[in-house]
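One protein chain is absent from this view; the other protein chains keep their places.
By letter and in written order, the chains are A and B; residue numbering begins at 1 in each of them.
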Amino acid sequence: MSDRSDRGDGQPLDRLNPMRLGLRHQLGLVGLVGLGTLPLVIDATFALTLALAYFWGVYAMSWDVVSGYTGQISFGHGVFFGVGGYTSALLNLGYGIDPVFSIPVGALLAAVAGLIIGVPALRLRGPYLSLVTLVAPLILVQVFIFRSDIFNGEQGLSSVDPLFGLSTFGNETAFYYVALGLFVGVLALLLLITRSDAGSVFTAIREDEDAVAAAGLNPAKFKIMAFVLSAAIGGLAGAVIVHTPSGNASPTTLMSVTVNVEVIIAAILGGMGTIVGAGVGGILLILLREQLSKVAWTVPIIDTPVSDIDFLVFALITLVLLYALPGGIVRWVIELGGQSVAKLRGRDDVAADGGQTPLEQVYDSYAEWFSGGDDDER
Amino acid sequence: MAGISQFVIQSTIRSGLYALVAIGFTLIFGVGGVLNLAHGASIVLGAYGVYLATTVLGLTTGVGFVVGLLLPAAFSGLLYLGIIKRFDHEPIMVMILTLVTSIAVELLVLNTAGSQPVAIPQFVPGNVTLGGTNVQYNLLAVFVLSWLIIVGLFLFVNYTKTGKAILAVSMSDKGASLVGIDSDRINLITWIIAGVLAGIAGIALGSQLGATFSMGRTPLILSFSIVVLGGIGSIRGSVVGAYIIGFIEVGFVQFISNDLTGIAPLLVLVGVLLVKPEGLFGRELAE
Partner (left out) sequence: MTDKVTDSVETGGDDHSVSRRQAIAAAGTAGAVGLAGCSGDGSEGSSSDVADPLSERDEVRIGVLAPVPSENPIGASIANGAQLAVDQINEEGGVGGAELSLVVKDTKEEPQTGSTRYGELIRNEEVDLTTGVFTSEVLLAILDDIAGSETPHMTAGAASPEASAKVSESYDKYKYHFRTGPINAHHLGVNLVDFVEAKADALGWESVAVLIEDYKWTEPVSAALDEQLSETNVEIAMTNRYPSGTEDFNPIYNEVEESGADAAFISMAHTGTAAVIQWAKQQRPFEFGGIHVPMQLPSYYDAVKGACAYGVTQNSATPTAEVTEKTTAFADAYSEAFDSYPVYTGYIAYDAVNQFAEVISDSDDVAADAVVDGLEGSSYRGTTGTIEYYGPDSEFAHDVKYGQDTVWPVYQQWQPDDPENPQAGGTQEVIFPEDLSTAEYQTPPWI
């Protein structure tokens, strides 16, 4: 982020002091307050749609910690949602443990899964790591089907206790706040971490791992930290969601190909390597998808209503957006806003990182790997 | 012993199919340094191209096979021109865009041809008993075809002008352009060839298992595994990788336990990566 160097010297908590935040962060806070009061004006169905959207915001943010910050692209983040969700559901069903206690265990076990995948991943670079993350959820789903006596196979686990004993109907607003609370909490936590010294190291790893090592820091340690943190938060979201109407403990909901890909799409569309962008991307993704499923307009020539082919239309819109705005929507909006603010104030905005987006930096590090590591290529 | 001969024949045939499935993926990886996650989509288009021509349009099987090769070739070429060229040297964006493209193709097939599996014609119908096991001519044809393609590709790359240009681009596109090779054109040719190869794989798989909109997913993972196992971008390595995975899979099912069918190769792959992160044969370029 371009403002990293401006305010890097305060106490961590001080950085969340609204008065010291930049204009766009203050606007963001106003937006959050707006979200908090939204249930007053929306109906129950929309409240649940938004709750699902917040969960997806958390999914995308959890992906962003490891992939957006350290540049380790994960194609199978669903594995962590799955470990978190199934752990909590199994503890609840098998031992009657209240969700309030089983959810943290789910997050913990997901963190362990992050460690298991993260440590070997240190030895792997570029496509090798992507491959391992790509097959991890497939293996897990197969194990779930193979041991269906425990995991109930392709049908998933049902009748998990809802959080706080809330029943589905009549408590939509409560579930809205649960999801919003999780979203805001994770957002604040991740902003704190990524805007701290550790966050600077994460970013530095993405930019140039060798330079980090040269500075006497161990990139491996930080990469594992990022992996475990990301897995824990993904697992937390997965664990919470199975105890709400927004999700259930089944392979399709937590670990399908669609889930794995859409998390990446959300984070990149919103803006990779910014946390806020990923969070917003997750929310927008769900809202867009829900909206499309309600469009009755008939596409000419093929004579099919959009609502019947909503997934296809969604994929095509995604392609166009990725193609047109590879830096992400949030960054694009900020740039637009920054330009107009700069115009108003009559000064130019200078980017502190040489104007490269995180995505470009990840490209560079992958490109470096692909071209055999000769740095002076360009 | 009947068990051993059965094992060898089954594994050899299966491995031939796997090599066929992976070779287009390897080619693109070797030449352009691109992980083409839309490889599975090309496979789907191959199978459904045949379905479209023979079942929907009622054309002959021969014409069907031609459509099954042309459709993925065109798709692959357009993918290169439309997306890959613009995001050249941005491997992550390429991976994500090819992944989303392949999902769009799956959904297109789903929305036009439906979710029900469909059958497509075989290369050669009929069966023969070999070494105590039943073998379909279709699979024998696939086996022979895969070796023809491997040898053909080898000859093409080493003994034709275009092939040598492909080799040059795979080594260094900047170097190649210095000696007057149009690397864009070479890349486009590579993508089209890879599309045709994926089409053949799609027809082979579709005629064996039935075609579905999601039939390209397993082959994509398989290709990925084979390529990583055999060394990135090496055609020779990929063929070896395909045979290793084919033999392990059949052997595992036949001699150990059939509980893990489908994930045995993935487990092998993860194991190899843990022990030897660069694959069995390290990193080579296409030969």
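As a working rule, contacts are C-beta pairs under 8 Å (C-beta built on N, C-alpha and C of every residue); 3 or more make two chains touch, one makes a residue touch a chain.
Note that the structure is predicted; figures quoted are calculated from it, not measured.
**Q** Using the definition of touch stated at the top, determine which of B:Leu78, B:Ala141, B:Met171 or B:Val253 touches the missing chain.
**A** Final answer for the missing-chain contact: B:Val253.
**Q** Going by the touch rule given at the top, which residues of subunit B touch the chain that is not shown?
**A** Subunit B touches the chain not shown through residues 6, 10, 14, 55, 110-111, 114-119, 121-122, 125, 127, 133-134, 136, 138, 208-210, 212, 218, 250, 253-254, 258-263.
**Q** Spell out the interface residues on subunit A facing the chain that's missing from view.
**A** 43-45, 48-49, 52, 142, 145-146, 148, 152-156, 158-159, 161-162, 165, 167-172, 245-248, 250, 252-253, 256, 293, 304, 307-309, 311
Quick note on the criterion: only the chains that are shown with their structure count from here on.
**Q** Counting in whole Å, what is the centre-to-centre distance of subunit A and subunit B, each centre being its mean C-alpha position?
**A** The separation of the two C-alpha centroids amounts to 32 Å.
**Q** Using the touch definition up top, name the residues of subunit B that touch subunit A in the complex.
**A** Contacts found on subunit B: 33, 35, 83, 86-87, 89-93, 95-97, 99-101, 103-104, 107-108, 110-111, 217, 221, 224-225, 228, 232, 259-260, 262-263, 266-267, 269-270, 273-274, 277-279.
**Q** Which residues of subunit A touch subunit B in their complex?
**A** Per the touch definition, subunit A meets subunit B at residues 73, 75, 120, 123-128, 130-132, 134-135, 138-139, 142-143, 146, 257-258, 261, 264-265, 268, 304, 308-309, 311-312, 315-316, 318-319, 322-323, 326, 359-360, 362-363, 366-367, 370-371.
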